[in-house]
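Everything below concerns the one structure shown next.
Left out: one protein chain. Kept in place: all the others.
Order as written gives the chain letters A, B, C and D; numbering starts at 1 within each chain.
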């Protein structure tokens, strides 16, 4: 679990609550109607904007933002190096044994294509087509949150306009103007909180997770293509190493 | 019919109406002049911005957002696989029989070009040129709604400025200030509702539908090119499968 | 003449005027100083932002938004098909006769290059280089209007700030506050109207006209290249047809 | 000198001053502190945002917006045509004489590379690499002004917030509220003026000048490559002509 996402959410929420409670009881920031307009509104507008399948997927996608996927670039390079050495000594068919010991579907399918002796260019096509599609699906996930980031403050403003119009039509009792306007502002407040504390950072995290996952898969793809073209294991390591930050690079045990 | 688009629109509209009616009679949110400025204005400005053909097309395009086009990727892959097998055994001319059983114009025209024995590169050109043009036409459809998303709130603000100027020129009777300003705000309210509840989500849905349709057509194009280059049916399935989400992939009946 | 552009402009302007006149005399929305700041300001700032040639061109460009250029895709395809048949039967030199009967400079120059027997790749280069440059010049035209769309409301806000500062320095007579602020808001009103009713939709129309014109010229270019590479007239029609919406496609008279 | 840039700046500034002076003495729009915050602030923030070399360059870059660089496309084409004819008759070495009569460094260096007999592809690389770098340096110039366009209004708003907070803490004397708020608004006014009358149009002009200069240099590059590949002078003229607006095209003296 990515504890830091939770810590971030908890601390920022606590700061907002503290900001409220130091000045007034929390209850004046609660208005059921406003809450329904902004929260339910931001949710049901997704039904109009996205195919139902992607709305249903949203919950699953949120979970991803809370999961740690430790980067195993180091290990991965060791594996690719070993595969390269073996392919050179025993031929690519030997890689089938490696495939059996691995969990990652992308790697296994890639090895299988190499072993099957397909045309290298066709393999490259397929590997990169899959990367493109994975990126596209990831983007579909974060776009739902980007939509909420736009829709929630907009619905908040619609709610505030409703409150303002009602207040302005009804100015006789001056003591009610303040509280009426306070309530009118709550929808804007809710909309801002949803956008800035929930959907915008979650979308950003999903995009970052996606970039990490794709970078890792790109290493696998490039490693396989390097093996396929018969490059030396050492050059394969060079090729992949330069794509990692210096601190994560694979060191040849010498 | 895509019932979810309707549900989304109904629920969000109901939330807004509820927000209004819990605080005041609905009638104070109705002002004919404001409505005409925003609704007719947002419509007639389209005549200036777009060729008349595209404005006329708008209604047809809206309907698309309410139609379900179930993705039949699974079936499609089965068909492509069968075509590939047949082309290998009986030659590409046999595909003409397949073309006769299919409804999809894009697929039929593609098969015809293969059967006619045109240059593979030229066929690739034509297939992808059509995909590009379909995408372009889809974008033309959603751009009209994007334009409304900008124009409606802008016209709303123009209407509100008119109301404000009139109110400020006429401050003698303080009891009228409130209601006058309330009415002035209505155009902004209408503009926000049109943009955020109607045109923005519809545009997003159209873009998503377009992406789905293009992804499906791209599978057809790639399948045909794979058949043309004589790849094995199994590799064709691999090639197309990696472009689908894992849950929708075609499973070889073995 | 594109009557719809005129209708759109007239109706939207009428709606605004109606919105004003139902509530007050039109005269209170007229302030010469404000008008000069926004209208002249938006015009003269173009002298700073663009080379003088492009400012002078603006009027000519506006006219384009009011001109109908009926798409003649259908006719064009018939012509290309006929040229293709003739080139196959009589050789490309016979196209010189066709060139003489045509008005379109782009088409004539293209045929000339084909007849002159230049290298096909060089011809492709030249045709597409011209398309790129036409697109660039069209963009230069619409960018001037995009600039006005930004500048007019900004100058409006500067005018409003001037009015606000003057009013705030001079609050002694409360009866003057309202009218002073009303006048201050007029520059913002003028700026919004110029941007949203004039420059933004005109820019959009120009871009749409540009896209239509380029799509047509691209058909010509592709047709010529198809003739040059000796493709069959029927395939040429296929090639071009897929780029048209289904309703506009060329039907072989059979 | 590009007199139109000066005219534009003078007229727009005069309109603003007129707008002020018709309503109040000019002096109430002058506040030294506000001016320092916005003007010095917008300048010194550049030290944080850009390497010092680019800040120092800013003044030199501004001058460019006031310089006229008449497009000499016509002359240039005549020169390229003559070079092409000569290269065909006397060989490319003869171009060295032409180089000596020219001022333009880009052209001279290009001719030199042709004369030196380098690999055509390498020459193409070098010519386009230089064009890319020139464009990059031009963009670096206009980006400084784009930064000011964002920073000046933001600093204006910070200044206004300072004024508002001070006024709100000090509401006892109602007669001071107006003037205090007027002064607070001045920073926003200054920020808007700097952004909309100075930095935004200057940045746009610089970008337009850059596009003109690059288009001219691209003609030179393409002309040289055409000569190098032995194309006929007439085709060279066609090749370059299509990239000019019809009114500026080179007419063969026949």
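By definition in this document, a contact is a pair of C-beta atoms (placed from the backbone, for glycine too) under 8 Å apart; a residue touches a chain by one contact, two chains touch by 3 or more.
Everything numeric in this text was worked out from a predicted model, so none of it was measured.
Peer 1: Can you list the shown chains that the omitted chain is in contact with?
Peer 2: A, D
Peer 1: I'm checking contacts with the chain that's been left out. Which of D:61, D:113, D:181 or D:194 qualifies?
Peer 2: Candidates D:61, D:113, D:181 or D:194; residue touching the omitted chain: D:113.
Peer 1: Specify the residue from the set D:7, D:62 or D:154 that touches the hidden chain.
Peer 2: From the options D:7, D:62 or D:154, the contact with the absent chain belongs to D:154.
Peer 1: List the residues of subunit A that touch the chain left out of this view.
Peer 2: Contacting residues on subunit A, toward the hidden partner: 2, 4-5, 7-9, 11-12, 15-16, 18-20, 22-24, 28-29, 65, 175, 177-179, 181-182, 185-186, 188-189, 192-193, 195-197, 200-202, 204-205, 208-209, 212, 231, 235, 238-239, 242-246.
Peer 1: Across the whole complex, list the residues on subunit D that are touched by the chain not included here.
Peer 2: Its contact residues with the unshown chain are 33-34, 36-37, 40-41, 44-52, 54-55, 105, 109, 113, 116, 118, 122, 125-126, 129-130, 133, 137, 147, 150-151, 154-155, 157-159, 161-171.
One rule holds in what follows: only the chains that are shown with their structure count from here on.
Peer 1: For subunit A superposed on subunit D via Cα atoms, how large is the rotation, as a multiple of 5°?
Peer 2: 145
Peer 1: Pick same or different for copies subunit A and subunit B, depending on whether their interface residues overlap by over half.
Peer 2: Homomeric contact, different residues on each side for the most part.
Peer 1: For subunit B and subunit C, let me know how many angstrom lie between their CA-based centres, rounded off.
Peer 2: The mean C-alpha positions of subunit B and subunit C differ by 24 Å.
Peer 1: Give me the residue numbers in subunit C that touch at least two other chains, ranges are fine.
Peer 2: If we look for residues of subunit C contacting two or more partner chains, we find none.
Peer 1: So how do the chains connect up here, line, ring, star, complete, or something else (other)?
Peer 2: Line.
Peer 1: All pairs of touching chains?
Peer 2: All touching pairs, sorted by chain label, are A-B, B-C, C-D.
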